[in-house]
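Inspection log for the structure reproduced underneath, given as C-alpha cells.
Yeah, one chain of the complex is gone here, protein chain that is, but the others are all in their spots.
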Amino acid sequence: MTILLVFAYILLILIGAFLLYMAFKTDDRRYIYAAVAFYVIFPVIVTLKLPITTSPEVKQLYDAVEALPDSSTVMLTFDYYPSTLAETEPMSHAALHHLFRKDCKVITMTTIPLGGPSIAERVTRKLAEEYNKVYGIDFVNLGYKANYVAVLKGMGTSIETIYPTDNSGTRLSEIPMMENIENYSDIDFIFVVADNSIVDYWISIVNAQYNNPVGTGVTAVMAPRYFAYISSGQMTGMLGGMKGAAEYETLLNKPAAANMGMTSQSLVHLFIIFSVIAGNIIFLTSKKGRDGKRT
Amino acid sequence: MKTTVPVIAAFLSGFVMLLAFFFNPETSFLGRLEPEVLSWVTIVGGFTLLLGVVSIIRVNYSSVKRKSSGWGYKLATLVSIFAMAIPAIFPVRWSSLFGTGTGSIYDWLFNYIDSPMMSTMFAMLAFYIASAAFRAFRARNAEATLLLITATLVMLWRVPMGEALLQGIHGNLPNLINTYIMNGANMAVQRGIIIGAALGAAAMSLRIMLGIERTYMGK
Amino acid sequence: MSLVEYIQIWVIAFVTLSLFSFLYRDNPFYKLSEHIFAGLSAGYYFGLIWHAVILQQMIDPMFDNGKWWLFIPGILGVLMFSRFSRKYSWISRLSLAFVMGNTAGIFLLSELHGKVLPQMQSTMLSLGFENGLGSFLLALIVVVGVISTLTYFYFSKEHKGLLGGVARIGIWFIMISFGAHFGYTVMARISLLIGRVQFLYFDWIGSIINLFS
Partner (left out) sequence: MAFSTGSGRLPFIFLILIILIMPVLSFAQADSGDTANSYFRIERINALVAMILFSVVILIYTRWAKAGKDLFIRKINGLDEVEEAVGRATEMGKPVLFVPGLQEIDEIETIAGISILGRVARITARYETPLLVPVRYPMVLAAGQEVVQQAYIEEGKADSYNKDIVRYVAGEQFAFTATVNGFMMRERPATNIYMGAFFAESLLLAETGNAAGSIQIAGTAQPAQLPFFIAACDYTLMGEELYAASAYLSREPLLLGGLKGQDWMKVLIIILILLGIILVSAEVSDWYLSMFESV
C-alpha cells in the first residue's frame, strides 16, 4: 500500500508543479484555479484517513459540555451566514449531537437576519428526529430579532419581552419548556456558533455581566482573535475552523463532513505554501533588476 | 428643535442602560423598564432593515423603468424580491406554501437557491487566495517577510499532513507553536488590539450618548 | 430519493455550477445568479421582518397580550422611511437617536467592564520562576507583547528613542500575530470550497449514480 501512496504523492506534486509553472508562464491564474480544484476534488474521492490531534481549546469546550448535568438548559446560537456553512454547520451539528445525547434542553436563537432562523430550523429538526426529541419540550427555536446588542442585553432580564413568541409565532407562555426560563440565570451554558464579531458581545456583555459560561465554535478567520478571551478565562473553549470541528467530531466519535475535508485541506495548504514560496523566489530573483516596489 | 429632541432621546435611551447596569433589576423598577426599552430598540432596528429592502427596490425599479443598461438583470432582482416576499406574507393557514416555515416557498427558495448561491460565492475565495498567494503575496519588506514566514509555519501546523511533518522535525514542535505563537505572541497582540479597540468604541459611544457625535443622523 | 429531492439537488447543483462558471469567464449566468441572489436576500429580509418584528413583536403582543403601547416603536420605525425624502429626512433622526443612544449606553460600559478590565487583569502575570522556565517565557512574551502592541498604537509622541524601540518590538509581534491570522484564514477559505465540492460529489453525482443503480 505505501508504494501506491508514495506514487500518488509524487504524482500530486508533479501536477501541482506543472500547473504552477504554466500559471507563471502564461500569467493566467486559471491554471492555479485548476490546481486548487484538483487538490480539493481528488481527496474527496480518495479519502486518506489522517490522525486528528486535539488542541487544548477544543478539549476544554468538550469537557465543559460533557460536565453539564443531564437535562440542563443550554442556549445554542446559529450566528452564521449561509456563506460559511461549510465551517460552521459541522460545529452546530456536532454540538446538537452532544447536547441531545446528554438530554439537554436546547434553546436556539440567531442574530443573523439573512437565513439565521431557517438554518436553525433545518438543522435542529433534522437532528431532533434522530434522537426523537419533541419540539417545545426538548428544544425550541426563538429565531431572529433585530439589533443584536439589544437582544443580547434584553435576554439578561427577560427573554419573553424580547421574544414574545418563538420563531413560528407560538407564544412563549404556551411552550412547556419555557415555563421556568426567564433569563440567562436559568441557562446553564451558552454555545455560540458564529462567523462574525457577535462573539465579542456574547463575551463582553453576556459572560461579563451575567456570568454564563460561553463556549464558541467560530470560523478559522475569527479564531486567532479569541485566544485572548480563552486565556483570560472569559471564554470556555473554542472550536477554530474546520479543524476545530473535525477535532470535536472525533471527540464525539461522530466523524462527519469536517473530518472528510481534512485531506483536501492538507493538500491545498501544501500547494499554497509552495506557491507563496515559488512566487516570492521569482519576485526576489527578478527584484535585482527593479526597485522593491512594483513600478 | 431638529437636533435637541434627538440628542435628548439618545441620551435618555442610553442613560437607562447605564442605570440598569449599576442598579439591581430585581429590586428596582429598572427590572421592567430595561427589557421594555430594549424590545422597542429591536422593533425600530427591524424597520432599519426594511429601509435597505425599500432602497434596493427603488434603485432597481428606477433603472428598469429607465431601461438603463443591464435592466434585464435588475428586473430579475425585482422579480426575485417579490417571489420571496409575497408568499411569506400570506398566512400559513391558507396553505403550507405560504408563511416562512419549513415547506413554504420562502423557506424553499432560501434553502435551495439563496443559501447555496451565497455559499458558492464565498467558496470561490479559495481560488482567489491561491492565485493571490502566488501573484500578490510578496515579501516586499521585512515586516511582510516575517508575516509570510509565520503564516507558512501556522499553515503547516494547521493541517494533519503538515503537523506530521513538523512532528518529524521535532516531536514537540506543534505544541510549541500552539503555546508560544498562538497562546503567546498572537494572544498578546490580540489583547492589545482588543483593549485599543474597546477604548475607541467606548469613546464613540460616549460621544453619541452626549449628542456630540451626530454624523449618523446626517446632521 | 423522491422526485422533489432530485429537483432540489439539481437546482442547487445548477446554481453552484453557474456561479463557479465565473472562474472561467464572466458570463450572463453569473450576472443573472448574482442579481437573483441580491433579490432573494432582500425578499428574505422582508419576510423575516414581517413575521419576526411586525407580527410577533408588535401585532401579537398588542392585540392578544394587551401591550397596546407597542405601536409607539412601530411609529418610530415607520418614521425611519423619511430618510428617503431630502426635505423630511430630519424626522428619522429621533428614531435613529433612540436606537444609537441605547446601543451607545450599553457599549460605553460593556467595552470597559467586559473587555478592558478583564484583559488587563489577565495580563498581570507573575514573572517569577516558581513554575519553571517555560511558563516564565510565556508570561514574558505575553507581557512584552501586550505592552509593545499598545505602544505601537500610541499616537501622542513621535516613535523615537525608547518609545520608538518598544514600538518596533510591537510591530514585530503584530506581524507574527497577523501571520498566524493569515494561516488560519487560508483554512477558512479552503473549507468553504470543500463544502461545495462535497455537495457536488456526494449529493449531486450521488443522485445520478443512484438514478442508474
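Order of writing sets the labels: A, B and C. Residues in every chain begin at 1.
We adopt the following convention: contacts are C-beta pairs under 8 Å (C-beta built on N, C-alpha and C of every residue); 3 or more make two chains touch, one makes a residue touch a chain.
The structure displayed is predicted, hence computed values, not measured ones.
Participant: Sort by label and list the shown chains the missing chain touches.
Facilitator: Displayed chains contacted by the hidden chain, ordered by label: A, B, C.
Participant: Of C:Ile54, C:Leu150 or C:Val197, which residue touches the hidden chain?
Facilitator: C:Leu150
Participant: Which of these touches the unseen chain: A:His98, A:Arg225, A:Lys243 or A:His269?
Facilitator: A:Arg225
Participant: Among the options B:Val64, B:Val79 or B:Ala144, which residue touches the chain absent from this view?
Facilitator: Of these options, the touching residue for the absent chain is B:Ala144.
Participant: For chain C, which residues reach the chain that was dropped from this view?
Facilitator: Interface residues of chain C facing the absent chain: 22, 26, 34-35, 37-38, 41-42, 83, 100, 108-109, 112-114, 116-118, 120-121, 123-128, 143, 146-147, 150-151, 153-159, 174-175, 178-179, 181-182, 185, 189.
Participant: What does the interface between chain A and the hidden chain look like in terms of residue numbers?
Facilitator: Its contact residues with the unshown chain are 29, 83, 208, 211, 221-222, 224-225, 293-294.
Participant: In the complete complex, which positions of chain B touch the hidden chain?
Facilitator: 3-4, 7-8, 11, 15, 18, 21-24, 26-28, 51-52, 55-56, 59, 121-122, 125, 128-129, 131-132, 135-138, 140, 143-144, 147-148, 151, 190, 193, 195-197, 199-204, 206-207, 209-216, 218
What we mean here is this: only the chains that are shown with their structure count from here on.
Participant: Looking only at C-beta pair counts, which chain-chain interface has the most contacts?
Facilitator: Ranked by contacting C-beta pairs, first place goes to B-C.
Participant: Going by average Cα coordinates, which chain is farthest removed from chain C?
Facilitator: Farthest from chain C by mean C-alpha position: A.
Participant: So what's the Cα centroid distance for chain A and chain B, whole Å?
Facilitator: A distance of 15 Å separates the two centres.
Participant: Measuring centre to centre with CA averages, how many angstrom lie between chain A and chain C?
Facilitator: A distance of 13 Å separates the two centres.
Participant: At least two other chains touched by the same residue of chain B: list those residues.
Facilitator: Counting only residues that touch two or more other chains, chain B contributes 17, 21, 38-39, 41-46, 48-49, 100, 110, 114, 116, 118-119, 121-123, 126-127, 129, 133, 148, 151-152, 155, 158-159, 182-183, 186-187, 190-191, 193-194, 198.
Participant: Which residues does chain C have that touch at least 2 chains other than itself?
Facilitator: Within chain C, residues 23, 41, 44-45, 48-49, 51-53, 57, 99, 102-103, 106-107, 111, 113, 115, 119, 122, 142, 177, 180-181, 184-187, 190, 192-193, 195-196 contact more than one other chain.
Participant: Tell me, which parts of chain C touch chain A in their complex?
Facilitator: It is residues 23-24, 41, 44-45, 48-49, 51-53, 55-57, 60-61, 64-65, 99, 102-103, 106-107, 110-111, 113-115, 118-119, 121-122, 142, 177, 180-181, 184-188, 190-198, 201-202 of chain C that touch chain A.
Participant: Which of the residues in chain B end up touching chain A in this complex?
Facilitator: 17, 20-21, 25, 31, 34-36, 38-39, 41-46, 48-49, 100-102, 107, 110-111, 114-116, 118-119, 121-123, 126-127, 129-131, 133-135, 137-141, 148, 151-152, 155-156, 158-164, 174, 178, 182-183, 186-187, 190-191, 193-194, 198
Participant: In the complex, go through chain B and note every residue touching chain C.
Facilitator: Going by the criterion above, the answer is residues 2-3, 5-7, 9-18, 21, 37-58, 60, 70, 73-74, 76-85, 88-89, 99-100, 106, 108-110, 112-114, 116-129, 133, 143-144, 146-155, 157-159, 179-196, 198-199, 201-202, 204-206, 208-209, 216-218.
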